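A protein chain is absent from this complex, but the other protein chains hold their places.
Here is subunit A:
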Amino acid sequence: MAKFTDKNSYTILFAVIMVLVVGSLLAGVAQGLSGRIAENQRFEKQQNILYAMGVNTNEGTSDVSFIPATEVEPAFHKYITHQLVIQGDKVTEDPEAYLIDIKKEEHMAKEDPNYVRRLPLFVGEKDGNTLYIIPMRGKGLWDAIWGFVSVDTDFVVHGVYFDHAGETPGLGANIKERYFMDDFQGEEIMSGDVFKGIDVAKGNNDPTNKRKDDQRVDALAGATITGDGVTAMIKKDVGLYIPYLKKLKNESQKTEVPNAVQDTVEPTDSIQ
């Protein structure tokens, strides 16, 4: 005797109910957790920005060690003194500039030639130094790579943070290992007055990265395309900020917040 589960009508009914139940379950879970997930992503972005400017708990460890998520928000407001948005010649202050999706901005600028993309720039103060933290996004071997680089007023790299969506563990994924990121510290991104970026270079004969004025760091073995992606990402995205940073440098024999910022910015209470 045929089982009732063999009937076509039962099969269709089961499939419909299964899709409805599973779909509702997933929608409910996604909806219920979306607030918490968004908050975690926000904290992660703040941790990454702070990490790039050297605000982390790396001391005594060999791993990447962020400010704990529970402490990151006050630390972010303490160290990041200004969040700027550069849009063409216009520079404005926006306390939520760190939430700007640079992938979306890049896409919109590509789709619409008239759109002037918004470039978020973070100004931080640490140990009496003014640091500019620049977000970046590029392509690795398998998927997107992104990160932040912080430079001081002399265009010397103070720190970087890199991350990736799907690079090979043990190979390209090592761009987010501390030993690779630490190599960027002290590198100069300019050669004289010309922006060069930093090359992730194979066989640069400087494995301990003592030379800081050659715009090169040692590559990762077996991760040529990811390394090239990091090089291209720095050139492409940091390059966009150079005209503004040069302008600031020329103006800022006065050390404080740039005139260009003050001219166009309405100070807000949330900015410390």
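Note that contacts are C-beta pairs under 8 Å (C-beta built on N, C-alpha and C of every residue); 3 or more make two chains touch, one makes a residue touch a chain; residues count from 1.
Heads up, the rule we're going with is that contacts and distances are computed from a predicted model.
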Chain left out of the displayed complex - its UniProt protein name, from "Formate dehydrogenase subunit gamma", "Na(+)-translocating NADH-quinone reductase subunit D", "Electron transfer flavoprotein subunit beta" or "Benzoylsuccinyl-CoA thiolase": "Na(+)-translocating NADH-quinone reductase subunit D"
Sole contact to the chain not displayed, among A:Gly88, A:Gly128 or A:Pro169: A:Pro169
Touch residues of subunit A, complete complex, unshown partner: 5-6, 10-11, 14-15, 18-19, 22, 25-26, 29-30, 33, 36-37, 40, 43-44, 62-63, 69, 165-166, 168-171, 207-208, 221-222
